[in-house]
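Read the structure below first, then the notes.
A single protein chain has been removed from this complex, and every other one stays in its place.
Labels run A and B following the written order; every chain starts at residue 1.
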């Protein structure tokens, strides 16, 4: 029995859509553009579903399934083809990308209704899908790199979609250039792979790698390659210190933020690391670096997220923080947990972005949360779906975010993969920071939730500020059905999506982990049994103890989520009407109120001020002051060098002749010295 | 006095080459720069002829005839370019050739 999956259809369909809209879209009606723009990715999703059903039925020995399309390049014994590669990992990614992608396309039909360049927008969006699917389905690093750069390019086009907005143009440029830094690592990693394995094929490389021992003794070849690939991943997945482009990228239209900067493109780095797990698993040093970077990014971005006032920027920092979680998961060799979180995150973060878009849409372009409030009545659909997303990301059971985040926390606590580099202290540190991040996440998400949907509407003066939009004078209005449909579907996924991976400790069987196991397994064989992280152990008593530990940790993470909720409730819901109450009871039961006030003051002094301070420190001093300044400073410095170098180019013939003669003299002297030796 | 050997020719040629190079670097008059370049070419000719005699092979001398021919062509083109330049800027001072820079 030969099953042909026709994988080539999946990337080709969006490409066809992009070509149709890009070339002919200008002359088509909006309706036709929308049908093309949504239809082709829709067909790709449909085919992906067919592929999934056939894939499951494939006999074991045919997985990973490869589909050879075209010969591409051959130089000596090195060869790379245009070929597609499907295993459990790429299947998960495939479904997430086409599925969430399709929903976001549908949403965009409504969201971009009033924008110019409708056809161009869909052409770019489809083009993005094409490159993203190439990235996922590639059977070698080189083809993956083509997709990798392609999604960057498409994202650059989409960020700069509001062409004439200077900030958008700058943001696009920044994204592009920061990603070049990452590409530098990716390319060097590839060159090293070619050099040592003479191949970039996943299958070949991983097979060759399987003969290598784990580099416990120190850094070796695999560590070097892994670290270089990781540099590439930090750029794409917005990790410290290369995350700077992502918050700025929010200049693009909101569906773009949802699709590219939350659900798909930014997870490419995670996917790449998970894909390369045989390499990473053999290098505890690289794993440790990945884990530490991920963990630091998670907490760093979460603290910044607490004080942002722009609704999309909160979500942007939140995305960086969640990506940090996924990075950390890969770093503790819990690749399937990372991919699991990638999937649930794609659901709830896309949902949150789309809801934010709906809120922005309702307020005719307002993004500042200080001018929102009380919207739950006006836009109930958005409110309820966003509520699902918020509780999911905050990690309340039994929503999607709870299971995936919990899995990562547990693996961070229990993994032994990093033992050759650091003791259990590292585990506990990672876990503590990650737990803290979970609390902060809950806090800033509920802050957003309360500020947006509760209290009084504070945006009345928006009209006076003259948003040139015709809608500006309208009161907040709910989005059309075509935008709400995707919200509802994503909300359902955010609620139930996590049930694919219910851990053993909670009575589930973690089907997700088992499904991905073959992809990860191949690498783990190299590790000694003791190093297999977090797997059920044979001893019944031990298993029981472990299960208790896991349950305790779960309780802790739910606890911090609740605490985060509590603080947000206190500061952004309850305390808000405090000033009014103080005035009301001014003559009466003064002391009690004052005591209460002191309590609030105490809270303020003990928690709020330091937290806001830390957050501002990270944001203003580190984010803006150091990292941005380094990026900009490097640009300025090279421009200064450029200016001084221009002086070399004096325009004077004799000085030019002088340069040539000097160069000649140096070469001649060197060569004569060489000859006389 | 010993007999004049190849090395003597080479030294003279090297000196000519150096004089030519220094001429290009120091003279301001474009015509003199052109002449300095001719000096360099003549240094090459001298080298070639001397080596040709040393090896007892003709290619060197043939080569030098080609160089002489080429030098003539180059001089013609060079002066033509110089005249075109002079028409625009009314100068043949190399230091005033300075519109294009940085």
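Assorted remarks:
By our rule, a residue touches a chain if its C-beta (ideal position, glycine included) is under 8 Å from a C-beta of that chain, and two chains touch if they have at least 3 such contacts.
The definition used in the following text is that contacts and distances are computed from a predicted model.
UniProt lists the omitted chain of the complex under the protein name "NADH-quinone oxidoreductase subunit N" (options: "NADH-quinone oxidoreductase subunit N", "Phosphonate transport system permease protein", "Lysophospholipase L1-like esterase" or "GntR family transcriptional regulator"). From the options A:173, A:207 or A:504, the residue with contact to the unseen chain in the full assembly is A:173. Mapped onto chain B, the interface with the missing chain covers residues 6, 10, 13, 17, 20, 24, 30, 33-34, 37, 40-41, 43-44, 47-48, 50-52, 54-55, 57, 59-60, 62-63, 66-67, 70, 73-74, 77-78, 80-82, 84-85, 87-89, 94, 97, 99-102. For chain A, the list of residues touching the undisplayed chain reads 70-76, 142, 145-146, 148-150, 153, 160, 163-164, 166, 168-169, 172-173, 176-177, 180-181, 183-184, 187-188, 190-192, 194-195, 635, 638-639, 641-643, 645-646, 648-649, 651, 653, 656-657, 659-660, 662-664, 667-668, 670-672, 674-676.
Everything that follows uses one rule, which is that only the chains that are shown with their structure count from here on.
Rounded to whole angstrom, the centroid-to-centroid distance between chain A and chain B, based on C-alpha atoms, equals 65 Å. By the touch criterion given at the top, residues 21, 24-26, 28, 33, 94-95, 97-102 of chain B touch chain A in their complex. For chain A in complex with chain B, the touching residues are 646-647, 649-654, 657-658, 661.
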